[in-house]
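Every protein chain but one is kept in place in this view of the complex.
The block that comes next holds chain A.
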Amino acid sequence: MEWDDDTLRRFREGSPEVLADVYRAHAEPLARLLKAAAWRGAFTRLRNAMELENTLLETFARAFEPRTRAAYNGTRPYAHFLMGIARNVLLEQSRERELVGRDVPFEGLTEASGEDGGLAEVLEDREVEGLLAVFKDGLSREEHRLFELRFGEGVAQEDAATALGLTRIQVRRREFGLKSRLLGFLQSKGYLEDLETQGWSFFRRGAR
């Protein structure tokens, strides 16, 4: 995203719109950087999805504190600024957990994915990719197109509806059906068996 004077001013003022823009522009890249660092051997706990999400949340929460916002000058790449905060977050977490934090720059890490479970995770990723490929092979042409548009390309529901000649509601329903089938398929193959797919409780968002 562009950091012009107006954007920087509103960011420092805490404009919700700008903060949302900054989050949306940087959450995925930061997640990628953190995951890459984890795969290279630094803070391997970030291979765990929840740990990664917790770190992201903590990093953005600190980055959006008024004092931290004021400290950003708009010229340094914000991704670097964020990564510095993330690194501090991780080191603090390591200290709190009495783990040995690897106090080395992310850039300086060597490849070490074969250690501490890395190989197992690579194999599991391949297993998942294989299962997804088999599932996609079993879809009709239209389902396959919807699957690709929505999940592969991240196209908005409205745009996917236009591309497929459907209404947004139809896309929404079919998408839900596809995901349910995918979950059933994965479970039939022994993956995610532990999930409950029947019945709802208070977690469900009420119909409006």
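As a convention for this text, a residue touches a chain if its C-beta (ideal position, glycine included) is under 8 Å from a C-beta of that chain, and two chains touch if they have at least 3 such contacts; residues count from 1.
The rule is short, and it goes like this: contacts and distances are computed from a predicted model.
When the unshown chain is looked up in UniProt, the name that turns up among "Maltose/maltodextrin transport system permease protein", "NADH dehydrogenase subunit L", "Reductase" or "Zinc-finger domain-containing protein" is "Zinc-finger domain-containing protein".
For the chain missing from the display, the contacting residue among A:E28, A:E92, A:E142 or A:E158 is A:E28, taking the whole complex into account. Seen from chain A, the chain kept out of the figure touches residues 10, 13-17, 20, 23-24, 27-28, 31-32, 34-35, 48-50, 52-53, 56-57, 60-61, 64-66, 124-125, 128-129, 132, 151-152, 154, 176, 179-180, 182-183, 186, 191-197, 199-206, 208.
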